[in-house]
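Please read the structure below before turning to the comments.
The complex appears here minus one protein chain, its other protein chains still in place.
Per-chain residue numbering starts at 1, and chain names A, B and C are given in the order in which the chains are listed.
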Amino acid sequence: MVSTRQSSDALLDRIGLHPNTLVELYRYMLLSRALDVRAWALSRQGRARFVITSRGHEAAQIGLAFALDRGRDWICPYYRDMALVLGIGMTAREIMLTIFAKATDLCSGGRQLPMHFSHPRWRIISGSSVVSTQILHAVGLALSAKLSGEDVVAVTCFGDGGSSKGDFHEGLNFAAVHRLPVIFFCENNGYAISVPQHKQMAIRDVASRAAGYGMPGVVVDGGDPIAVYQAVREARNRALAGDGPTLIEAKVARFTAHSSDDDDRLYRPREEVEAALANDPIPAFARRLKDLGFLDETTDRDLQASVVAEVDEAVAFAEAAPEPEVSDLLTHVFAEEGESP
Amino acid sequence: MVSTRQSSDALLDRIGLHPNTLVELYRYMLLSRALDVRAWALSRQGRARFVITSRGHEAAQIGLAFALDRGRDWICPYYRDMALVLGIGMTAREIMLTIFAKATDLCSGGRQLPMHFSHPRWRIISGSSVVSTQILHAVGLALSAKLSGEDVVAVTCFGDGGSSKGDFHEGLNFAAVHRLPVIFFCENNGYAISVPQHKQMAIRDVASRAAGYGMPGVVVDGGDPIAVYQAVREARNRALAGDGPTLIEAKVARFTAHSSDDDDRLYRPREEVEAALANDPIPAFARRLKDLGFLDETTDRDLQASVVAEVDEAVAFAEAAPEPEVSDLLTHVFAEEGESP
Amino acid sequence: MSMKNVLQAVHDALDEEMARDERVILLGQDVGVRGGVFRASDGLLARYGERRVIDTPLSESAIIGVAIGASIGGYRPVAEIQFADFIWPAMDQIVSEAARMRYRSHGTWGCPLVIRTPYGAGIHGGLYHSQSIEATFAHVPGIKVVAPATPRDAKGLLKSAIRDPDPVLFLEHKRTYRLIREEVPDEDYTIPLGKAIVRRPGRDLTILTYGMMVHESLKAAEAVAADGIEVEVVDLRTLSPLDKPAILESVERTHKVVIVHEDSLTGGFGGEIAAIIASEAFDTLDGPIMRVAAPDAPAAPFNDRLEEAYLPSAPKIEQAIRQLAAY
Partner (left out) sequence: MSMKNVLQAVHDALDEEMARDERVILLGQDVGVRGGVFRASDGLLARYGERRVIDTPLSESAIIGVAIGASIGGYRPVAEIQFADFIWPAMDQIVSEAARMRYRSHGTWGCPLVIRTPYGAGIHGGLYHSQSIEATFAHVPGIKVVAPATPRDAKGLLKSAIRDPDPVLFLEHKRTYRLIREEVPDEDYTIPLGKAIVRRPGRDLTILTYGMMVHESLKAAEAVAADGIEVEVVDLRTLSPLDKPAILESVERTHKVVIVHEDSLTGGFGGEIAAIIASEAFDTLDGPIMRVAAPDAPAAPFNDRLEEAYLPSAPKIEQAIRQLAAY
């Protein structure tokens, strides 16, 4: 297991990200946060039925997104990956359409709960709500990439809770045996709803499981998008070189309750939440960019305003979008005549 | 991971097994082998429908059996554990009754395939044919022991193949979180039917998975009953002391085809089988006992004759036993009125 | 008597059984500190301690498999599957193991355990927080399947399930949790598994149903009563073992049957009920056996409009009643 908890500033040069790209990363984090905050508000107002946030996970997810070949690498996300899918290419409008379950919701046409992402253009594969099932799909997609020779990888994300499932084990093992180009990305926020990590596993790092499959396991600070970016780049290069899968564990914090249906005051000490909020990766990244001279206050304010405007527009657009027709209820159970798989 | 591949002779004193007990171990190995050879012959003659052997695994299983508190510790075996259940207390007659699927078969009343062991007196819990499901039952039994405070452990056996299943992962993780008194005993013979280890996993030792659950993993030479005995004693002591589960991996060889329905010439090099046979743990153990002066030629010959006689008698007894009545078909689907769970 | 909803009734049954029998333990995700995502085990951790109220890792197969082992070891585990939709990873442990332990060991070992799980749609849970799963398990010999519709039944049946020597799948329709309220006895009582109940007598037509659809059926029955159609509503309560005598008796009285379930039509449990009637009460039938059920889509969609279109409801049942009554 390799620890990447180190100052990533020193690495900035080496990894070769353009300052503009770093600002872009920052903007995606802001956008995700703004969408998240708005979605939560909509749910509190009764305008959205159900919401799950990415709050606290954004840095990890955006670092991940930027390390991928967007639109070519296969993505099997989970419900907490809104920042990731934005970073890959989904738009604020598309997010709002799925939150409002509109007919033009590209994820599912209004069939799934919000945050069950899917996108034809971005190779984002529809997942269920059943934890960790998507891990195996990523392994299968990696197998298809290996067979076809396409130089892409598959990435799948899941939580600390998801690492307790049988599918996690079967997936990592299968991928290791066949040295498949897949990245297993665990977003460890220390909770499966109310169950804290020590009641889920008797180990400190999920990444320590990697050795038992014969693949590298990497722990990375999920509050540091650059560190995540770098860890994923390495894993991706290994995968493309035919050296097989990697398990990356990003240590993150969940800022909100599990979902809009949850009340984490029932089980989580307030001080813990406050400490996490005090370590919010987004302002921390802004400070870093400013220290490095890549971002000034005016640009920052403009960015913050622009994402809010983008969210406003997306909400208005999506609320006005048409509801699904009842006649749509039974479409796509099977392929229609002549439809190709 | 601790390696116990060391000369166990030096340990003889320290572990404190009486020489008579060592000869007893030897006799159980002989008995298992004799039963196995006969069962295979019966299947070839068409007198037994189906047989799975323990051949090559006996030393490991008898070492395991003798390290347990027989009749008190819970046993969740798998189909390759005939030597184990003999070592625990089942008799040759009982084995033959289950092979012939007779009414008085204690394992299942003729319902299950042979080698699906169960015994009320010996706390041997009935298993299915579905690989690795029994692992979780052992964890649950260990939970019950922990709750009741009974000073017993639960033991479950499975093969290298079984370690690829989701239930392996979920079981080891659950046991580790709750520090349950359970021993996971992997009999690694390098094959899941025809699939060799390197196509099952990208690691050398199944035991190396233990670290990922936060429990000790031990590799032991499954051809050495004393080494196995010792490893299990240690694990058992840890478990009883409240220090939780252990994963023990016994390296063994499968001497026969997977089952009487299999033909391993289709997939297994003959030299490999011959090399394994040349390293047969049973004559090796006899030689060791003789070197130590615990066994002489006459006793050895007598033992060999006595187990054959025991098997002869068991076959005759079981063949003469009554068949199940057709009226038995629908009993025990549910508890009968008034039957206690 | 106290006014309770279904959730409170479930909670009280758990509480009282844990107080009555030390062997009763709970295990599941979030059942401890949080008291369950629906709060069915609220306060039980505080009352009975961490040893008896166990928050598990996110491992459905382990929840059931461990419950099996603990039940053989002398305990009476009540395992919670957080949503019925997440029971499939434990399918193998339920079907291959729990349901067969007694049969395959010829009576040596048995699994006195309960699997509680919230099921059903109508709460905007989307495709994976809405499923009905009863047909699958009612086809499995060796496990009982219970699906109460009311608080009184939920409590009495859950107590019977916990005291039963065999595995019981206990299905709690999550729409009934807070919606359905009634007076529930304060003293200890049980309701036997395997017994249906006539919720509303009627001579013209029999509705056979269970769970949330009992309430929709009663509404429909009320609606047609205005036109003089007297519908008998039979709440099956337990699907396995099924109360065949109660079914046949009602059908012999009314000669017409509508079977109602929320689960999708094809292969749903209504088929079994229809088959029994078509075989054993054929002569008494005065019309085709009708079924009202969800269409053959994978589950109820999230969008309100689609969910409503998907779900059987009083108006749809009413339509079937009128059609059959006129036959």
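A few remarks follow.
Throughout what follows, a residue touches a chain if its C-beta (ideal position, glycine included) is under 8 Å from a C-beta of that chain, and two chains touch if they have at least 3 such contacts.
Just so it is clear, the model here is predicted, and its values are computed rather than measured.
Residue C:Ala99 is the one among C:Ala99, C:Met212 or C:Ile229 that touches the chain not shown.
Here the missing chain is touched by one residue of C:Gly49, C:Pro185 or C:Pro298, and it is C:Pro298. The omitted chain makes contact with just one of the residues B:Arg111, B:His178, B:Arg238 or B:Arg288: B:Arg111. Note on the undisplayed chain: of the listed residues C:Val31, C:Leu242 or C:Ile317, the one touching it is C:Leu242. Within the whole complex, the absent chain has one touching residue among A:Tyr28, A:Phe158 or A:Phe174, and that is A:Phe174. Residues of chain C in touch with the missing chain: 61, 85, 88-89, 91-92, 95-96, 99-100, 103-104, 127-128, 135-136, 138-142, 240, 242, 259, 264, 266-275, 277-280, 282-283, 285, 287-291, 296-299. Of the residues in chain B, those that touch the hidden partner chain are 49-50, 101-102, 108, 110-114, 116, 128-132, 161-162, 164-167, 192-195, 199-201, 261-262, 266-267, 323-324, 326, 328-330, 333. Taking the complete complex into account, residues 74, 76, 105-109, 111-112, 116, 118-120, 125-126, 128, 130, 133, 135-145, 147-148, 154, 166-167, 170-171, 173-174, 177-178, 331-335, 339-341 of chain A touch the chain not shown.
Following the convention adopted for this analysis, only the chains that are shown with their structure count from here on.
Farthest chain from chain B (centres taken as the mean of C-alpha atoms): A. Chain A and chain C have Cα centroids separated by 37 Å. Put simply, the C-alpha centre of chain B and that of chain C have 41 angstrom between them. If you average the CA atoms of chain A and of chain B, the two centres end up 45 Å from each other. Shared interface positions of chain C, i.e. residues touching 2 or more other chains, are given as 56-57, 59, 61-62, 89.
Taken residue by residue, chain A touches two or more other chains at 164-167, 199-201, whereas all remaining positions touch fewer.
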